[in-house]
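First the structure, in the form of structure tokens, and then the observations on it.
The complex appears here without one of its protein chains, the remainder shown in place.
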Amino acid sequence: MMRELKDYLVFVARCAARTLDGDWRYLLWMTALTAAALLGLNAYCKQLAAGLMVTGMSDQVSWGLYIANFTFLVGMAAAAVMLVIPVYVYKDETLHDVVILGELLAVAVIVMCLLFVTADLGRPDRFWHMIPFVGKFNWPISMLSWDVIVLNGYLALNAHICGYLVYMVYLGRKPSKLWYLPFVFLAMFWAISIHTVTAFLYVGLGGRPFWNSAIVAPRFLASAFTAGPGFLILTLQVIRRVTDYKVTDKALMMLRNIVQVSMVINVFLLFCELFKEFYTDSAHVASAKYLFFGLHGHHGLVGWIWTAMALDAAALVLLMLPLSRSLKYLDLACLLAIAGIWIEKGMGLVVPAFIPTQLGEIVEYFPTLNEWLICAGIWAFGMLLYTLFLKMTIPVLTGDLRPRQ
Amino acid sequence: MNDGPEQPDGGAGGMTRAAFLAAVAASATAATAAALSPLKDVLDLPSLEEFLQQHYKELSPEEKKAVLERIAKQVKKDYGVRANLSDPPPIPGVEFGYALNIGRCIGCRKCVHACVKENNQSRNPELQYIRVLKMRKGSIDVESSEHHYEGEVPEAGFYYMPVQCHQCRKAPCVKVCPVKATWQEPDGIIVVDYDWCIGCRYCMAACPYYARRFNFAKPEIPAGELNADMAYLSNRPRPKGVVEKCTFCLQRTREGKYPACVEVCPTGSRKFGNLLDPDSEVSQVIKNKRVYVLKEEVGTLPRFYYYFDL
Partner (left out) sequence: MTPVPRWVGGACVGTFLVLAGVFAVDLIGKGPGLDELPPLKPEHYDPATVRKVPSAMMFDGAPCSSCHEGLEPNTGNPKERGVFHEAKKLQHGRNQHCFNCHHRADPTHFADFDGAPIKLADVQLLCAKCHGTTFRDWKNGSHGRRTGHWDLAKGGPRTTVCIACHDPHWPVFKAIEAAPGPHVNPRARERS
């Protein structure tokens, strides 16, 4: 037992040591990410000292960029499932080699999600109130308590699957099915659940008609399965360029299929939502009107949402054309789709539900520089984590790192 | 890691990896330390006993006493006032209800400010529990309301509809709280344990009546204006980063008094009492008047009723 533990620790230490190595591109990349993360840390310290008054949020618009990013990122994390399903359910081996990279991304992204939620808390010092059995957890009534469980559970599941499989590759042993297959299948359902629960967070509020719509969860999943695999298409190309890890074009094209279909569904569901809102034209259309056309002279989100619409449309057209079988155009399409969905789910879904307020007042939301810095810092930290994970695991996966004899 | 010996020098244009790592570690540590420097402005760090304090409902009588003493001491320190801090329990057989005569309200906003004074709300940033809506006669669409009217009231052609916490029977704000920091008391009042709230603001998103407020900064109240008669679950000074709301002035109403907004209303538009007592003012209003609840369609079953005379 002690011996196995020691072997494992040696494995971790040797992987970690790999993160210190790397060429100038790696060093500059890591420096840039660390610098951005530090800017975020500094901004967060200011927020801790002064309170959330350093953000653009108000009593009227009580959630902003933090929760918007959180929502988007939960989707990114859930998207790992789109790599798992073909490999483990349909036994299609095309994506076999990149599944683990997708799951590592999920781990890094969930950490970002948790950081965004923490940044949004007025009293982060009281986080322990949320720990089951220690604090006072409002489960199963509160959707947020579900979110705490599913997010941390998903983090643990993916960390276990990645850790176990990579360690087995390192040891040169065949992984025992019992130790990962049940977890892989559980994680599959779990991935759907994290984004569904996050959607229910909004859907369950009868006082916010803009959110109180059953289509939000399917919309979330569709947009997540566009943005997540889209992000992986970009990352995988970077990985195969800067490391010895083999990523086939076939795998990228399979991801393209996923992104393509998801994007079509995403745009269709968005259209359904818009039809319902605007054709009905009830009093509840106010938020959607504010978002798309402005309301009573206030136009704070109009620029955002039309940018998102344009990006979505361009991405959709590109993805549908055979043109995007060329990687250059596929990359462009993915970039457009990610940016479009980020806006659509963030500024386009979280913020307008607060405008006008429950009492019809219009107070707009303008994120402050401090808020942007915190967001950028968390993104940078997440990317930093993901880079470190890759740096640690890829030598193992390529067979470069093996136990010393 | 390549386990060979360290290369002594990277050649003319280079530095050894070890030297590089040492320099980066040192400079990054310096940058991190500098990044953390705003923490020196954190002045309201909770003490260990505050940090470890249990949920209100878990406190034993002795613990509760100790908590009340600690808060009173803090009030003395911050405001130089000896607080009459209590924790009045709900009265058995009482369920509070509120009725507001929109035919009589003139929109003078005295209730707003009496509430601020009574409940020790932050003056800056400004925090108010009551919002008075100026509505066009014949309309109940809040979206066409005016919140920022000024000058002489009442204005012809308009009526005024003050909105505050409706103390809903099926309260969405209570349902969504991830840590049970807000709950409904047996007398119907929905309270917040300011020492337990984590400040996620989910309840604010859930409330259909815009009744909840968040302390975006440390509340600021002039020492001379502090109301020293305070209760744990209502008007004691709040910390930064927590949500608060109207509690029907439970520090007053559980002692049998009227809430401050009822007490101050110059037109007698505000009615308060025990819903379980058929002779109380609210019961009489509900029985005899044209009564409606705001946003009935949301289905939260408020204990706050609007009525009008014929």
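Per-chain numbering from 1; labels A and B assigned in written order.
Going forward, a contact is a pair of C-beta atoms (placed from the backbone, for glycine too) under 8 Å apart; a residue touches a chain by one contact, two chains touch by 3 or more.
All figures in this text were calculated on a predicted structure; none of them were measured in a lab.
**Q** Pick out which of B:M15, B:L45, B:A228 or B:L301 touches the chain that's been left out of the picture.
**A** In the complete complex, the chain left out is touched by residue B:M15.
**Q** Where the complex has a chain not shown, which of B:A66, B:I140 or B:V153 is the residue touching it?
**A** In the full complex, the listed residue that touches the missing chain is B:V153.
**Q** For chain A, which residues reach the chain that was dropped from this view?
**A** 20-21, 23-24, 27-28, 31-32, 34-35, 38-39, 42-43, 46-47, 50, 53-61, 300, 363-366, 368-370, 373
**Q** Going by the touch rule given at the top, which residues of chain B touch the chain that is not shown?
**A** 1-2, 6-7, 9-11, 13-20, 23-24, 27-28, 30-31, 33-35, 37-38, 91, 99, 101, 104, 106-110, 112-114, 116-117, 123-126, 128, 131-132, 147-155, 216-217, 222, 225, 253, 255-258, 260, 262-268, 271-274, 279-281, 284-285, 288-289, 307, 309
By definition in this document, only the chains that are shown with their structure count from here on.
**Q** Which bits of chain B are touching chain A when the two form their complex?
**A** Residue positions touching the partner: 1, 17, 20-21, 24, 28, 31-32, 34-43, 46, 51, 55, 58, 125, 127, 131, 133, 141-145, 147, 163, 172, 175-181, 196-202, 204-210, 212-218, 239-243, 295, 298-300.
**Q** What does chain A use to touch chain B in their complex?
**A** 14, 17-18, 20-21, 27, 31, 34-35, 38-39, 41-42, 45-46, 48-53, 55, 57-60, 62-63, 117, 120-127, 129-130, 135-138, 141-145, 148, 201, 204-208, 283, 286, 353-354, 356-361
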